[in-house]
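All protein chains of the complex are present and in place, except for one that has been dropped.
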Amino acid sequence: MMSLGIAVVALLVVMLFALIRALAGPKIYDRVLAVNMFGTKTVLLIAVYGFLTERPDFLDLSIFYALINFIGVIAVLKFIERIEEYDEVEEQ
Amino acid sequence: MNAFSLFNYWIVIILMMAGFYTVIASGNLVKKIVGLNIFQTSVFIMYISMGKVIGGTAPIVTVNSELYSNPLPHVLILTAIVVAVATTALGLSLVIRIKEAYHSIEEDDILAISQREDEAE
Amino acid sequence: MVADLLTWIFLLAGSVLGITGAWGLMTFPDFYARVHAVSIADTLCAACFILGLVFQAGWSLVTIKLLIVLTLLWITSPTSSHALVRAAYRAGLRAMTHGNKQSSEVQS
Partner (left out) sequence: MLAITAIAVVRFRRLFTVVMLFGIYSLLSAMIFVVLDAVDVAFTEAAVGAGISTVLMLATLVTTGRHEKPPRHHPLLPLAVVTVTGAGLIWGTLDMPGFGNPADPVHHHVADRYVIESPREIGIPNMVTSVLASYRGYDTMGEVIVVFTALMGVLSLIGIRRQRKQSTPPPENSATRRPYPVLQVMAILLIPFIILFALYVQFHGDYGPGGGFQAGVIFAAAIILYTLNFGLDDAMLLAPPKVVLRLSALGVLIYAGTGVVSMLNGGNYLDYNALSHDPLQGQHFGILVIELGVGITVAAVMIAIFFAFAGKTEKQ
């Protein structure tokens, strides 16, 4: 059980780093990258936490988070492209 | 234990005030909606944290546990979240309409434009 | 007992990798370098974590679900990194190595 605790702490540290990068990131892409990483770590954290509390049947949540994270990142990228098209149109 | 036991409420209040501040201090309508969402989430967290029982587990019956957290707040919040997204969608569509009508989503600009229109009449 | 030991090893390895990736994300000077750090470390880190948990779970439905999570992560996370880099490149963001011949020649 000790190892699971260490893993949770490590994941929290990683998420803290990702959060800092998301707040500081100079470019929008840095932020997207941080959000993506944050999502991955959330998936892992939920899985580990399920084992820590001895109810590992909540892995459905993990699966679902992985999906939502992917869809979210794709949506952000698509909309960034679209916004840039708008900006170009406005500049012309 | 005594000081720590009210910790969850304080966090809720900090979040709630952050949302409240965003709503009243920001002039941008989209940002106001984000603030509103944060406010809502703080209320959700408050309900859920009231439903937590230390030592309990999630309210799905298992063989090896007797103590469960309170399912009632969970149900309330479940419905509240879905209603929240419905209202968010409605608010955002209002924002889009406002943008089309006034070409701006800043509160000050909109007020100025509508004032000018009133004077023109 | 062996399973516990393996869990320890894998979880520790995963934690170290994850923190390495995060450190890269924090300190690297350039967007592309950061993507590099994060995407590589992340993939292996996820694998380590999931494998560690698999040893904890034994053979059951939980194992299958864990493997599904792993597959999903392995499919989605490189795809989104790829899409991200592509979007950044097409938006005109270039790597920092322009005029810096040392590092621009290095390819792996």
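Letters A, B and C mark the chains in the order given here, with residues in each chain numbered from 1 onward.
The rule we apply is simple: a residue touches a chain if its C-beta (ideal position, glycine included) is under 8 Å from a C-beta of that chain, and two chains touch if they have at least 3 such contacts.
As the structure is a prediction and not an experimental result, all values here were calculated from the model.
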Checklist line | Visible contact partners (per top-of-document touch definition) of the missing chain | finding: A, B, C
Checklist line | Missing-partner contacts on subunit C, residue numbers | finding: 75-76, 79, 82-83, 86
Margin query: Using the document's contact rule, name the residues of subunit B that touch the chain not shown here.
Written below: 1-2, 4-11, 13-22, 24-28, 30-31, 33-34, 37-38, 41, 44-45, 48-62, 67-75, 77-79, 81-90, 92-97, 99, 105-106, 108
Check: Residues of subunit A in contact with the chain that isn't shown?
Finding: 12, 15-16, 19, 22-23, 28, 31-32, 35, 38-39, 42, 45-46, 49, 57-58, 60-61, 63-65, 67-72, 74-76, 78-79, 81-83, 85-86, 89
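The rule we apply is simple: only the chains that are shown with their structure count from here on.
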Next item on the list: Find the most central chain, measuring centrality by the gap between its CA centroid and the centroid of all protein CA atoms shown.
Entry: A
Check: If you average the CA atoms of subunit A and of subunit C, how far apart do the two points sit, in angstrom?
Finding: 12
Checklist line | Inter-centroid spacing, subunit B versus subunit A (mean Cα positions, whole Å) | finding: 21
Item checked: Centre distance in Å when subunit B and subunit C are each reduced to the mean of their C-alpha atoms -> 33
Margin query: Quick check: what residues of subunit A touch more than one other chain, meaning two or more?
Written below: none
Note to self: So in the complex, the part of subunit A that touches subunit C is made up of which residues?
What the structure shows: 3-4, 6-7, 10-11, 13-14, 17-18, 20-21, 27, 29-30, 32-34, 36-37, 40-41, 43-44, 47-48, 51, 56-57, 59-60, 62-63, 66-67, 69-70, 73-74, 77, 80-81, 84
Notebook entry, point to check: Given the complex with subunit A, which residues does subunit C contribute to the contact?
Noted result: 4, 7-8, 11-12, 14-16, 18-19, 21-23, 25-26, 31, 34-35, 38, 42, 45-46, 49-50, 52-53, 56-57, 61-62, 65-66, 68-69, 72-73, 76-77, 79-81, 83-84, 87-88, 90-91, 93
